[in-house]
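To start, the structure under review is shown below, and the notes come after it.
As you look at this complex, bear in mind that one protein chain is not there, while each of the others sits in place.
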Amino acid sequence: MSGNTIGKLFTVTTFGESHGPALGCIVDGCPPGLALTEADIQQDLDRRKPGTSRHTTQRREADEVKILSGVFNGVTTGTPIGLLIENTDQRSKDYTKIAETFRPGHADYTYQHKYGIRDYRGGGRSSARETAMRVAAGSIAKKYMRELLGIEVRGYLAQLGPITIEQLDWSSIDNNPFFCPDPDKVPQLESYMDALRKEGESIGARIDVIASNVPPGLGEPIFDRLDAELAYALMSINAVKAVEIGDGFACVNSKGTQFRDEITPEGFLSNHAGGILGGISTGQVIKAGIALKPTSSLRLPGRTINQQGEATTVVTEGRHDPCVGIRATPIAEAMVALVLMDHVLRHRAQNLHVQSGLPVLR
Amino acid sequence: MSGNTIGKLFTVTTFGESHGPALGCIVDGCPPGLALTEADIQQDLDRRKPGTSRHTTQRREADEVKILSGVFNGVTTGTPIGLLIENTDQRSKDYTKIAETFRPGHADYTYQHKYGIRDYRGGGRSSARETAMRVAAGSIAKKYMRELLGIEVRGYLAQLGPITIEQLDWSSIDNNPFFCPDPDKVPQLESYMDALRKEGESIGARIDVIASNVPPGLGEPIFDRLDAELAYALMSINAVKAVEIGDGFACVNSKGTQFRDEITPEGFLSNHAGGILGGISTGQVIKAGIALKPTSSLRLPGRTINQQGEATTVVTEGRHDPCVGIRATPIAEAMVALVLMDHVLRHRAQNLHVQSGLPVLR
Amino acid sequence: MSGNTIGKLFTVTTFGESHGPALGCIVDGCPPGLALTEADIQQDLDRRKPGTSRHTTQRREADEVKILSGVFNGVTTGTPIGLLIENTDQRSKDYTKIAETFRPGHADYTYQHKYGIRDYRGGGRSSARETAMRVAAGSIAKKYMRELLGIEVRGYLAQLGPITIEQLDWSSIDNNPFFCPDPDKVPQLESYMDALRKEGESIGARIDVIASNVPPGLGEPIFDRLDAELAYALMSINAVKAVEIGDGFACVNSKGTQFRDEITPEGFLSNHAGGILGGISTGQVIKAGIALKPTSSLRLPGRTINQQGEATTVVTEGRHDPCVGIRATPIAEAMVALVLMDHVLRHRAQNLHVQSGLPVLR
Partner (left out) sequence: MSGNTIGKLFTVTTFGESHGPALGCIVDGCPPGLALTEADIQQDLDRRKPGTSRHTTQRREADEVKILSGVFNGVTTGTPIGLLIENTDQRSKDYTKIAETFRPGHADYTYQHKYGIRDYRGGGRSSARETAMRVAAGSIAKKYMRELLGIEVRGYLAQLGPITIEQLDWSSIDNNPFFCPDPDKVPQLESYMDALRKEGESIGARIDVIASNVPPGLGEPIFDRLDAELAYALMSINAVKAVEIGDGFACVNSKGTQFRDEITPEGFLSNHAGGILGGISTGQVIKAGIALKPTSSLRLPGRTINQQGEATTVVTEGRHDPCVGIRATPIAEAMVALVLMDHVLRHRAQNLHVQSGLPVLR
């Protein structure tokens, strides 16, 4: 199966290499009757697009999506939705120098071990370019959940290198190239990134994603717990090295009375759990945080070996994000949306007639 | 499907409530020809068993496993292996007082919302008791990988509340009730836990799991990346709120030149990546860390509501772990083992004839 | 995965060898709130049980099922349901003579090739004994569909050797050991079988299964068409060599105007299609027919080879069905029920809000 499919009911399968003719995906299991146009999807893709600020890769991709099936007269039919994005701005010669070398910190070495062959241009299948299709598919899930259930999924930059946000102003997020919700930090981020680029270095980041108005009951213990599936989906994003839900690692040094979220008839008194208990959504805001490593595509030389096993060094020319976290927010949102959508359908399948007798508390 | 199955080729499906007649599982896809006895599995189960020290729940379960199928003349046949553990030490009356109340921090509230009905005794299906079957299944995976491939999976307590280990002595781990690899910390842990129990409180913990001698090439990008699958499996353990691979969250404030693991003909120069690059194992040691929240089963009262939505308080009598992290090590090992085993088979299926031309570097 | 799981939402995984300690299964994904007792399941199992007439194997199995999880206070909880049947009447010495020989027409040879090892006693995992668990799981599906949706699944013997039924009297089916709906044929079947047993021969049979009151809309083109899934489930029964839907093979020599089922506002004018069009149920009666081969367990000698590849002959002593078709009806019903149940949930997941604007026609 080779792992290119996510979801059990709302299923997304993707294909496409960084420098191949196109990227694409098939979204299968979308309920019929959802109004859907290319513009709807394009909106989310444009948030992810490279070349829109000096802080991200200068590769200029139109990332123009086409809907090839599954939509008729502007409405989904319930049949599989084929999406396609043609690659237009590949510069394959940027990569020929490293065809025989394994860039440290990249997947070149592991792909060679696994497959014995790799499309080295632009990182081939291991390139973050494939995330465009995740965002495209995720936008369909977001639309359905927003329109039918009022569920919202939004992410933001929580930390970049040593710079941590100190306030959460939702309206600021789309007004700067960082998806930063703290307007006061933006100048600091700008100069930090400028310095980084001069240095030739890269840096890591942390993204938080919030899902609000989620109905209680989503998630399928014991293995397909909602938090387990979110961890899977988020950790599958290139460069992600950690995932936490709610208080996350802070719970290691928390006492039981501090951590547990008490309940009153008016609602929960806290949300240390991040909206998930026993692997099932409580109805509270779901909060997930991820850590993205600094990119290893640097013009500063790194020691490595070549195809013959000989010692060599490599520099990565070409156009790279000095902080992959900067463009990760739409991707993280998409992954959370895909998992929630899948579980909306799964919960509905098994538990349609359940009368819990309980109010929905937030 | 309801999410009680893990794995695609080495598949484990479990059943069983905390106070039901029995727990069980079916392991499907185990290669034939592996020597396997009940004693092999019992060994790992005994490491997880409650009631073996004053620091863990005093429920006394024999946790005696029976093999009901899939083994003939002491060897696996390739047919599904049915395992059964009978519950013997349920004290259901301990729970009757909370049949109508939702213990804060527990899954009671969410199970009621999802299913409209729940076996409240001992937490029913949401109880950590079901993890016994995970350990049982994981022991089969461990045995196969150790004997055929030399892969070892071992975990340890890395932090309990404010107490962090400072050395890693593998031989100490099984000599104390904490799976603590730092013998100097054991007295401190003992008195910390004694104080906690007097207080009636609970505390969180961090467990690290190491997999060594892993062949390069395991993992199936882009969704079934090895790290994504490990995150899924580990986050599915009760009480886990965070997962990190390698340096994890520390990479947020790491520079690219610091973080990337350079390669020489003799091997890697570092292992910030935790043994996984591009979602595929490098051959280096795989390191995963998890955070477990403090248990919410406390005799200190907590505010909550009852089935009628009225405000009330609840105390949890009965026998509970003040730190669920103490017994989590074998469970975390089992989850890592199950994922690796599944990917050993998956990689073999697709890439049997690959000649990578590369040496295995550690 | 090794193929021991059926279903995507209503999932059944089974284990157990003919002469092992027990058979069992896990039913995952059953909606909560269904009243369920061991007696409910036992009812269907008793229809399948051996040793109840002289025409079937004389092995006397109580086939007593236990529910080990997933039911609380007599109602399903939505958590996985573990079922267990202990084997009590194995006569393993009946088989020792053929431990080293491959009975022609049996799976011995292929199991040896595939696994390199086999539990030869009673055919091990390849024995039809495992079908007891299918019937057990199927009874849960039948109950849910009957009670919530009014769907009925019933099968009958349509042909045994040269004897074909000529009428369909539903009330006769459970009044004879053959599940024969034509009371006039029963004496003929009795004497045919007596002669067969004297001869030491065996014979094939055809079973038809009807599902009525099925809602339109079940099935998921293009691969998980309802008829494709029924074919899969039915062909997976031991000894089945053919499956047809509706007119089946008769359509090869049918003209288009004869075959198509015309529609009027009062309903369909015919049902050549067998209730499925384009892989989706129409609302008409679903009709599936299967062919079961004559058992190869004969006391008449057959030529074969042994483990060393040498020519030899084999006779099968022990207690065998001279016509496996006689006991197949409950199994075929169970398989149809499992597929329909799975698709009830799947259709509900994706298409809950569909307003087709059409009446349900039969």
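All chains are identified by letter, namely A, B and C, in their written order; residue positions are counted from 1 within each chain.
One rule holds in what follows: a contact is a pair of C-beta atoms (placed from the backbone, for glycine too) under 8 Å apart; a residue touches a chain by one contact, two chains touch by 3 or more.
All values derive from a computational prediction rather than experimental measurement.
Student: In the whole complex, not just what's shown, which of C:R125, C:K142, C:K185 or C:R327 touches the removed chain?
Tutor: C:R125
Student: Would you mind spotting which of C:A35, C:A99, C:L168 or C:I263 touches the chain that isn't drawn?
Tutor: Looking across C:A35, C:A99, C:L168 or C:I263, the contact with the absent chain belongs to C:I263.
Student: Please identify, in ascending order, the residues of chain B that touch the omitted chain?
Tutor: 8-9, 29-33, 78-79, 148, 221, 345-346, 348-354
Student: Residue-wise, where is chain A in contact with the chain that is not depicted?
Tutor: Looking at chain A, the ones touching the missing chain are residues 1-5, 7-9, 11, 13-17, 20-26, 28-30, 32-33, 66, 68-70, 72, 75, 77-82, 84, 114-119, 124-125.
Student: Take the complete complex as the reference. Which residues in chain C touch the chain that isn't displayed?
Tutor: Within chain C, the residues that touch the unshown chain are 1-6, 8, 14, 102, 104-107, 109-116, 125-126, 130, 159-162, 201-206, 216-217, 219-225, 227-236, 238, 240-249, 251-265, 269, 272-274, 277-283, 291-296, 298, 300, 302-305, 307, 309-311, 346-347, 350-351, 354-360.
The rule is short, and it goes like this: only the chains that are shown with their structure count from here on.
Student: Based on mean C-alpha positions, I'd like to know which chain lies farthest from chain B.
Tutor: Comparing chain centres, C lies farthest from chain B.
Student: Any idea what the CA-fit rotation angle from chain A to chain B is, to the nearest 5 degrees?
Tutor: Going from chain A to chain B via C-alpha fit gives 180 degrees.
Student: What's the distance between the Cα centroids of chain A and chain C, rounded to whole Å?
Tutor: Taking the average C-alpha coordinate of chain A and of chain C, the gap between them is 45 Å.
Student: When the centre of a chain is set as the mean of its C-alpha atoms, what distance in Å lies between chain A and chain B?
Tutor: Between these chains, centre-to-centre, one finds 26 Å.
Student: For chain B and chain C, what's the span in angstrom between their mean Cα positions?
Tutor: Comparing mean C-alpha positions, chain C is 38 Å from chain B.
Student: Out of chain B, which residues touch more than one other chain, so two or more?
Tutor: In chain B, 1-5, 8, 14, 114-116, 125 touch at least two other chains.
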